[in-house]
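Missing here is one protein chain; the remaining ones are kept as they sit in the complex.
Now for chain A:
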Amino acid sequence: METPDRDVIEVRGLNHWFGIGDARKQALYDLNFAIEAGSFTVLMGPSGSGKTTVLTLLGCLRGVQDGSVRLLGEQLNGARETTLMTLRRHLGFIFQAHNLHESLTALQNVIMGIQVHGDVSDELAHTAATHVLKLVGLADRINYLPANLSGGQKQRVAVARALVGNPALVLADEPTAALDGDSASEVVDLLKRLGSTRGTTTLLVTHDNRILERADRILVLEDGRIVSDTAPQ
């Protein structure tokens, strides 16, 4: 993988469609934006505006159909599946639904986030996972199965899983929706701290006003187009 430029994400002339034939419908129209390393960017917009499509394209979960998307220095348009899979290992995903593995404890779920790199010893994985769980305030819940955790605790485990591999970019979809005010604030603090100390970039979809005011930049999508690109005071 190439050494990334200052921009972790660079999108040029991105269009995307769903369906085929008469049912083919355009979801994104000529998107152009770049996101700086270490920044904390919020992506907003009404339902169906194309936020999720942007996240899945930037997350290498869908193929780029038209336009250019450079992620961590790699061109995604036409990239092979193995390249996309390798890139995904440098990303941290936080889904709206926690998507924890029900058979694994909180610790084991988080270990999965670091084990994907393959060259990590069991001991190091265990130590790193325990450390991140402490950071999200779950030191006393590491051996709990998801079924025995509250919704907020599950989401914090999902955050820990996304961060344990020290990702270059965190893509998050409403990560604080299930969290109370304090927990949500702690998660945002953590993401911002990672941005300033490790250069971790965060792109986050949210409607949570508490987060908006702490964002470095807010992108607003409507009907597949960027209608606003601002930096809050």
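Everything that follows uses one rule, which is that contacts are C-beta pairs under 8 Å (C-beta built on N, C-alpha and C of every residue); 3 or more make two chains touch, one makes a residue touch a chain; residues count from 1.
Here is the rule we use: contacts and distances are computed from a predicted model.
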item: Chain left out of the displayed complex - its UniProt protein name, from "FtsX-like permease family protein", "Heme exporter protein C", "Sarcosine oxidase subunit alpha" or "Hydrogenase maturation factor HypA"; value: "FtsX-like permease family protein"
item: Residue ranges of chain A at the interface with the undisplayed chain; value: 52, 55-56, 59, 61-62, 82, 85-89, 91, 93, 95-97, 99-104, 108, 111-113, 115-116, 122, 161, 173
